[in-house]
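Single-structure report; data block below.
Of the protein chains in this complex, one is absent; all others appear in place.
After this line comes chain A, so read on.
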Amino acid sequence: MTFAPGDVPPRAGIGFKHAHAEALLADPGRVGFVEIHAENYMGAGGPPHRALAAVREVLPLSLHGVGLSIGAEAGLDPAHLARLVAVAERTRPGLVSEHLAWSTHEGAYFNDLLPLPYTDRVLDRVARHVDEVQTALGRTMLLENPSRYAAFEASTMSETAFLSRLVAMTGCGLILDVNNVAVSAANLGFAAEDYLGAFPLAAVGEIHLAGHREDAAGDLLIDTHDGPVSADVWSLYRNVVETIGRPLPTLIEWDAAVPPFDTLAAEAERAEAILTAVRAREAV
């Protein structure tokens, strides 16, 4: 059995880790879908491809790019875009997403999601790049809100205004990363609820949840993806899903200090319970 595009269900999923392949294949029903970082499957072949193909036979897939550098001043790297299209063709994901960020400059790749100022000029550039990606993929993509550690003096609009305008210009959807909202709110001193109130929720196609931690000095929250989802993020998640009023594909991201499959699946089941409650209310 395989899945056609567009069929990532509004359930809880997990980031696929090669070490979990066996446990996941033994009990795939514990999660609604898996998400992969596209770049990890851009090698020519080998065990990663084989494991993913086996998982793909039994679960829907969300393809999440981390290296396209959509916010880069220079144009998109056509070779990397072609690789993303090739992975999408090979794996037939239900969702394809990337980040509102840049990561490459003059050929150097920084392996991090670097920040953008929110200005008209940057908006035009990002919109152009999103159009380019959507044209190459032949489908709409989702773009994820970043975790922020500082703001730019040069910004002339809020992140939510930037994202709203981007959605209107390109027709793209959004990933709402609730952990990134909590991290940004703490670091920039705004209320996460206000941000979510201004977020274009109608465009949200997927939600991300993850763990974060304080930096060494205790001044900032860092988006580390190395632990369980925090209580405040669970609470924001429950509220935003109730506001949206329909269940959405929800990913548990846990990319460093990766726990056993069972721990990750239990975290997904916690999100699933919240989605089930919203689904029940929707049915009334």
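The criterion applied here is as follows: a contact is a pair of C-beta atoms (placed from the backbone, for glycine too) under 8 Å apart; a residue touches a chain by one contact, two chains touch by 3 or more; residues count from 1.
Keep in mind that, in the parts below, contacts and distances are computed from a predicted model.
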Complex member absent from the view - protein name from UniProt, among "DNA-binding domain-containing protein", "Aminomethyltransferase", "Succinate dehydrogenase subunit B" or "ABC-type spermidine/putrescine transport system permease subunit II": "DNA-binding domain-containing protein"
Contact residue for the chain not shown (choose from A:9, A:28 or A:48): A:48
Contacting the left-out chain in the complete assembly, out of A:22, A:89, A:112 or A:242: A:112
Full-complex contact with the absent chain, from A:7, A:22, A:57 or A:73: A:73
Residue touching the undisplayed chain, where the options are A:25, A:188 or A:244: A:188
Missing-chain contacts mapped onto chain A: 39-40, 42-50, 66-69, 72-73, 80, 83, 102-112, 114-115, 117, 149-154, 187-190, 215, 220, 222
